[in-house]
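Notes follow the structure.
All protein chains but one are shown in place.
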Amino acid sequence: MNLILILGFMLLAIGFWGMLTQKNMIKIVIGLTIAEVGVQIIMISIGYIKERTAPILDSAVPLADAVNKVVDPIPQALVLTAIVIGVAVNALILSFIIRLYKEKKSLSIDDYKEMKW
Amino acid sequence: MVNIIYIIILLLGIGFLLPITEKLGKKVSNSMFFLTLTSVSVISVQWLYAFIINGQTSLQFFTAGVKPPLSINLQLGLSESVFITSINILALIGAVYLIKHFNNIGIRSHVLYLLMILGLNGLVLTRDIFNIFVFLEITGISTYALIGSDLRLKSLIASFKYMLAGGVASIFLLLGIIFLYHNTGTLNIDGMIAASPLQSGLKIAGIAIFFLFFALLIEMKQFPANGWALDVYEASNPGISGIISAAGTAAILFALYKVMPLGNDLWFNTIAVIGIITFIASNIMGIKQKNATRLLGYSSIGQLGLLLAAMGLGFLYGGINGKFQFIIFALFISHFIAKAGLFWIAGIVKKKEIKSWGVLRKSPVLLFFTGSFMFALLGFPPFPGFFGKWELVLTLANKHQFLWITAILLGSLIEAIYLIRWFGYILKEKQEENETIEQGATKYSSVFILGTILFTISGLYMIYNPITNLSFYFYPLLFIAFLFITDNILPAYIKNILSIAGLSYYGYVYFNQFSEFRFIFAVIFLAGGILTLIPGFVKKGKRVGFYPSAIIMYVGLLGLLVAKDMFSFFTAWEFMTIGSYFLIIRGKRSQPHALSYMLFSLGGAYLIMFGFALTHVFSGGNGIALDLLNSIKSNSALIFTMLAIGFLTKTAAAGLHIWLPGAHAEAESDVSPMVSAVLLKAGVFGLILIMISSLRFDAKMIIYLLGWLGAITALLGNLMASFQEDAKKLLAYSSIAQLGYILFALAIMSHIGWMAAIWYAMNHFLYKALLFLAVGAVVVKLKTHNMYEMGGLIKQMPFSFVSVLIGIIALSGVPPLSGFGGKWLLYNAFILKGWYLQGAIIAFSGVVAFLYLFKLINSIFLGPVKDNFRKVKEVSIWYLIPQYIIIIAIMVISAKPKIVLGKIGDFITSYMPDNLVVWKGDVASSYMNGKLFGVWDAPNIMIIIGIIFVTLLSWLLIMSRKAQKVEMFNIVYSAERPESPQTTHFSHNIYSHYRKALGFLALPLIVNFWSFIVDSIHSIADFVRRLYNGNGQAYIMHILGFMVIIYFVLFNGGLF
Amino acid sequence: MSGLDDLKKKMVTGPDGEQFEVNPINDYYCSKKPEVTTPAHPYIEKFFNWARANSLWVLGWGTGCGSIELPPLTTPRFDMYRYGVQMRPTPRQACVFIISGYLAVKTLKRVIRAYEQMQGPKFVIALGSCTINGGMYYDSYNTINRLDYYMPVDVYIAGCMPRPEAILSGFVALKKRIKEGKGEGANEYAEKFEWYKANQKKIIKQWDMPDYNW
Partner (left out) sequence: MEISLLTKILFSLLGLFIVFNYGLLQAGVMRKIVARVAGRYGIPIYQPYIDLIKNYSKRTQITHGVMFYLGPVFRFSGGIGLFFFIPMIYGSVYWQNFSFSGDIILLMYFQFFGMLGMALGAGEGGQPNSIIGISRGLAQFTAVEVPFTLAIISIAVQYDTLSVYDIVAAQQGGIQNWTLFTNPFAVIAGMFAFLGLMRHAPFNVVMAPQEIPIGPPTEYHSTYLGMLQSNRVVLHIVEAVLFMNLFFGGATSWLELIIKSFFIYFITVFIGVVFPRYRVDHTVRWFLKIPLVFGILAVLFV
C-alpha cells in the first residue's frame, strides 16, 4: 500500500514538474493529467485494505461476506467520478488548445501573455 | 413548499432537454430557458419567504431515500435560502442581460449557463464534501466553456488559465477530501465536523484540512494565487464576469463557510489574514489599473478578501451568528449586487479604458446606477455595506482588534482611490461627441432591475436596521428620490423653489428642537442653504444632478445636528460627504480636486468611525449614544486625537488642507459658497462636540498642539492666499486660514475663546458666502478666474464692488464691522490664556490677510478695465439678493453684536465658566483675575466712525464739488501715455517682494509630501502587480508558492 | 506696439462672444476741453495767491541741459526750500513746471502732456535762451524756438545756462507775479486752447494723444 501511495505522490510530483517546466501547452496539460492520475492512485491506495479484493459484487464476493472481503468502496467510487470529471476537463482544455493554436499558430504558453498586470 | 431538489432536477433536466427543443425554434428554447430560471427563482424566493416571514426552521432533504452517510443530503436553512435566492434571481436577471449573447453563440451556451447555475445552487445546498467537489467541477467546467464559448482569443486564453488553476485546485481538493475521509470515515460535512478531526490529534487530519481549505482559498481567488482570475474577469463577456464575480464567489464563499468549522482558531486567523492581505493588496494593485473590467476584477477580489476576512474573524470570535451574520450579509449583498451591476454596465459601455467611460453621461440612468453601485461598494449610506462596515468595526473594537480595524479601513480607503477616480472620469473626462453606448432594452432593464433591488434593500436597511433609528432621513430621502426621478423633467427654477421650500420647512420643523450651539449651526446650515440656493434661479434648463446633491448635503448637515447617537452622526457625515462631492465635481475642471476632497474626507470619516468605535468600547461598551463621548474612561487622548484629525480633514487644517483650494475654487459659482461658507462648519461642529467632551478627560497636550496647528494653518493659509492669481483659489486659501483661527480659538478652551470661535464661525459663514457669491458671480460673467485678466469693473458692477468691499472689511477685522469683534475676542482670549507666541502668529496672519484682500478687490474692481470687459453688465440680481441679505446681517451684528454674542455667551458659560465676557449694555468687557481687562463698545465705535466719515465726506464734497470725471488712462505716466490696459494693470504677482522675503514659508512642502505618498502607492502598486506576468505557468507557480507559504505559517503556528 | 497703432479703433470679443468696437481715444481718455476757472472772492484770492506764491512745488523733471542747474538748488549753498520751493515727483501735485532748456519736438509732446496733467493754477518757468528763441539750436530740425507758442510762460530766465542764482531770482519774480494775481497761465491756456493746439499739432506730426490730457 505504501508503495502505491509513494507512486501516487511521485506521479503528482512529476505532474507538477511537468506543469511548471514545460512551455508547450499540451505538455502542461499532460503534466496536469499525470498529477491527476497521481491523485487518483493516492485515493485508491488510501481506500485499499490489505489482502482484500475489488468492491465488485460477483461470484467471488458473495453479498453476505462483502463487508469483510472487499476494500473500502467509497474511494473507488470517488475515483471513478474524479476520472470522469478529469477526462471532461482534459478534453475541454485540449479543445481550447486546438482553438488557440488555430488562432496564433503557437503552442508555447509564453505566447499567450497579452493580459497581465 | 416545493422540494428543493427540484431546483437541481429542473436545471439539469431542462439543461439537457434544451438542445432537443432547439429544433422547435429559438423562441421555444428561449422561453423554456427563462421559464426554468424563473421557476427556480420562484422556488427559492418562496423558501426565503417561508424562512423570514413564517419563521421556518432549517430543513434537510435526502436523495436516494436514505439518510446520510449513505446518501447525499441537501440542507436548506435561512442562510442557504438567502444565498440561493440571490444566486437564482441574479441568474435570471443575468440571463435577460446575456440572452442576445447566448443566442449568438447558440443553444450550448444556454445549457452551459443552466449547468453553471445548477453547480452554484448545489454548492450552496449540499452537505456532502465530495458533492462539493462535484458541484465545483460542474460549475467550473460550465464556466470554462461559457467563457470560451464566444471563441475570442482573449477569452480562450483566460479560460485556459482558469482551467489550469481549477485543475490544480481540484487536485488539492481531492487530496483533502480523501484524507479527510480516511480520517473520519465519512463524507458528510456534519459527520466530519462532529468527528472534529483536528482535535483528534492525527497529523494526517491537519494535512487533509490544509489541502481542503487551500483548494477552496484558490477558488476564492486569494492573493497572490489569483492572476488567472483577473484574466477571467478581464477577458470574458462582462455579463458572465458579473455572474462569476457575484454568484460564483457567493457560492464558493458559502461552501467554505460550510466546511469552516473543520478548522481551528489558527486556521480562522490565517484565513482572516489571507483575506485582509488580499483585500489590501488587490486594492493597491487596482490603483494602477486602467482597464475597466480588469479593474473590476481587482475590486471583486478585494471584496472577496474582505468577506473572507470577516468570515474568518467571525469564526474566530464565536461563530457566524448575530452580529457577524449581519455584517457578512451586509457586505456580501453590497458586493453581490454592485459588482454584478458594474460588470454589466461595463458590458453596455464597451470601453476598455476607464478614461473613456465618459460616454456613460449619455445615459443618465446608467450613470446614476454606476454611481450607486460604486458608492455601495465603498460602503456609503444608505447602502447595506455601510451598515456592515460600521458593525464590523464596532465588533472588532469590542474585541480590541485595533490592527484589524486599521487594515480594513486602510483597504477601503485604497479601494476608494480608484473607484472615486474612475467615477470622476465618468463624470468629467472629455469625450468625443460621436461616441455612443450600446442601446438595448434587455441590458438596460437588467441593470435597472439590479439597481432597484439595491435601493429596495438599502431602503429596508435604513428602516429596519438594528443599529439605530434613522427615521429622520425618511422624508428627506423620499424628497431626494423624487428630485432624482424628476431630475430630467422639471426645470431648474421649480426644483430650486422646491429645495428652498424643503429647507425652510425643515428649518421650521426642527428649529425649536435645537439648543445651544446646535441652534447656531442650524442657523448657519439652514440660512446658508437657503441663501446659497437663491442664485440657482439664474440657471436655465434643468441643471441635472445639482438639486439632489445639494439636498443630500444639506440633509447630511442637518442630520449632524439631529443625531443623538454616533451611528446617525456618522450616517449624516457620510451623506454630507457624498452630497458635497457631487456638488464639487460639477465644476469644469474639478475632477482631480473632487477626488482629493473625497479621499481626504473618507480618510477623515474612517478615523471618525474608528474613534466612535473606540468611544463605544472605552466608555464601557454600552450603546452608541453621542453623549458617550463625555464618558470615555480610558485611552481618551487617543480617541480625541483620532476624532480631531477626522474633523480637521473637513476644516482643512494645515497638512490636511491640500484638497480645499482646488475643490472650492473650481466648483461652480454658487457651489463655492455652499461648500466654503456652510460645509466647512460641519467640521467645526464636530470639533466643538469633541472639545466639550474633552472637558471630562485630560487632553491638554493635544489641545495645546491643536492651538499651534490652528495658528500655523492661519498663517500658511493667508500667505498662500496672498500669492494666488486665481480669485476663487485666493478665497479658498483664505477659508483655510479662517478655519485655522477657529481651531485656534477653540483650542484656547475658555469662555472668551469659544465665543471668538463661534463668532468667527458665524462671521466666516457670512463674509465668505458674501465674497464667494460676489466673486463667483463676477467669475461667471467674465468667464475667467484670473484676477489679472479682470480689472476696473467697479464702474460696470458697482453692487458687486460694494459686496466685496463690505466682505473684505468684515473679513480683515477692521472696525467697525463684525470682523473686529472676532479679533477683539481672540486677542483677549489668547492673552488671558497665556498663548503669546501662538497669538503673535495669529496676529501676524491677521495682517497678512490684508495683502490678499487688497489684491482681491483691487485686481478685480479697480485699475484699468480691459477691452473685452468694457461692455459687461452688473451680475444677475439672483446673485445680488443673497449678497445684500448677508450685508444687512453683517451690518446688524456689527452694530449690535450683543444680540448674537450674548446668547452664545450664555450657553458657553455652562461648559467653560472661566474668562467670562461681561456685558454692560452693549459694552463687552473681559476680566483678568477679576480686574477689568479689555473693553469693546461696538455700537459706539460704529457711531463715532460713521460721524467722522460723513463729516469729512461732506467737507470734501463742498471743497471739490466740481471735480472733473476722467477716464482710466488719464493718469500720470511719466509724461508718457499707457499703451494698453493689460500693460497698465499691475495685478500679477504684486507681492513678488513678499515672496522673496517669506516665500519659503509657502513652499508646497505639504503638497509634495502627499504627492510623495500618492506616488509611492502607485509605485508599490506597479511593483506588486508585476507578479501577474500573464503567464499561465507562473500562476500555477504562484499557487504552489502560496501553498508553501501557508504551510509554513501554519507549521509555525503549530498546526502540524 | 508703438506710435499710433494702439490708438486705432479695434474690434474686441466680449466674454459671451459678442463683438464690439473700442475706440481708445474716446474710450480710454476724457475728451473734455479745459475750462477757464474763475478766481474766488478777491480778498480770499489774495490770501490764496499768497499761499500759492509761498508754496511753489516744482515738477521734478529736467527737459534739457538746463536741468543740471536744478539739483544745486537743493544744496546748502542755494537752498531753495527757504523760499517754499520744493520738488514733487508727480505733475498732479506740482504747480510749477520748469522747462529747463531746449525742447526737442519729442520732448515737447511729453511736456505738453505733463503740463496738462498739472492742476491749476499752474506756472511755467522757461529756462535759458533756447526756450526764448531757440538759442544755439535756432535752426535745428527738431527743436522748437519759442516756448510760448505752445504753452503760456510766466517767467523767462535768460542765459545759457542761467546759474542757480538766476533761477532763484526767477522764483522770486514768479512769486511777485503770482501775488499780483498775474499767474493765470492755466486760464490763458484754456482761453487760447485752439491756438495753442494748432501750434502744437503743427510741429508734432505724430499726435497720438487726446487733445487735452486731463
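Just so it is clear, A, B and C label the chains in written order, and each chain counts residues from 1 on its own.
Criterion: contacts are C-beta pairs under 8 Å (C-beta built on N, C-alpha and C of every residue); 3 or more make two chains touch, one makes a residue touch a chain.
In this text the structure is predicted, and so the values were computed from the model without any measurement.
Every shown chain touched by the omitted chain in the complete complex is listed here: B, C. Within the complete assembly, B:L805 is the residue of B:I105, B:L805 or B:L916 that touches the hidden chain. Touching the chain that is not shown, out of B:G579, B:P815, B:G905 or B:G1032: B:P815 (per the contact rule at the top).
One of B:L862, B:I885, B:I1006 or B:V1024 touches the chain omitted from the figure, and that residue is B:L862.
Of the residues in subunit B, those that touch the hidden partner chain are 792, 794-795, 798, 801, 805, 808-809, 812-815, 820, 823-824, 827-828, 831, 834, 836-837, 839-840, 843-844, 847-848, 850-851, 853-855, 857-858, 862-864, 926, 928-929, 931-937, 940-941, 944-945, 948-949, 952-953, 956, 959-960, 962-966, 968-974, 984-987, 990-991, 993-994, 996-998. Mapped onto subunit C, contacts with the missing chain fall at residues 37, 39-40, 47-48, 51-52, 54-55, 57, 60, 75-76, 79, 81-82, 84, 86, 88-90, 92-93, 95, 119-121, 186, 214.
The working rule: only the chains that are shown with their structure count from here on.
Per-chain Cα centroids separate subunit A from subunit B by 50 Å.
One simple way to say how far apart two chains are is to compare their mean CA positions; for subunit A and subunit C this gives 111 Å. The distance from the centre of subunit B to the centre of subunit C, each centre being the mean of the chain's C-alpha atoms, comes to 70 Å. Along subunit A, no residue makes contact with two or more other chains. Touching two or more other chains at once is no residue of subunit B.
Residues 1, 6, 10, 12-16, 18, 20, 22, 24, 27-30, 32, 61, 90-92, 110-111, 113-114, 117, 208-209, 213-214 of subunit C are the ones touching subunit B in the complex. Against subunit A, the residues of subunit B that register as touching in their complex are 130, 133-134, 137, 140-141, 144-145, 148, 151, 153-154, 156-160, 163-164, 166-168, 170-171, 174-175, 177-179, 181-182, 187, 227, 230-231, 234-235, 285, 288-289, 294, 1022, 1025-1026, 1028-1033, 1036-1037, 1040. The touching residues of subunit A, when paired with subunit B in their complex, are 12, 16, 19-20, 23, 25, 28, 32, 35-36, 39-40, 42-43, 46-47, 74-75, 78, 81-82, 85, 88-89, 92-93, 96-97, 99-100, 103-104, 109-110, 112-117.
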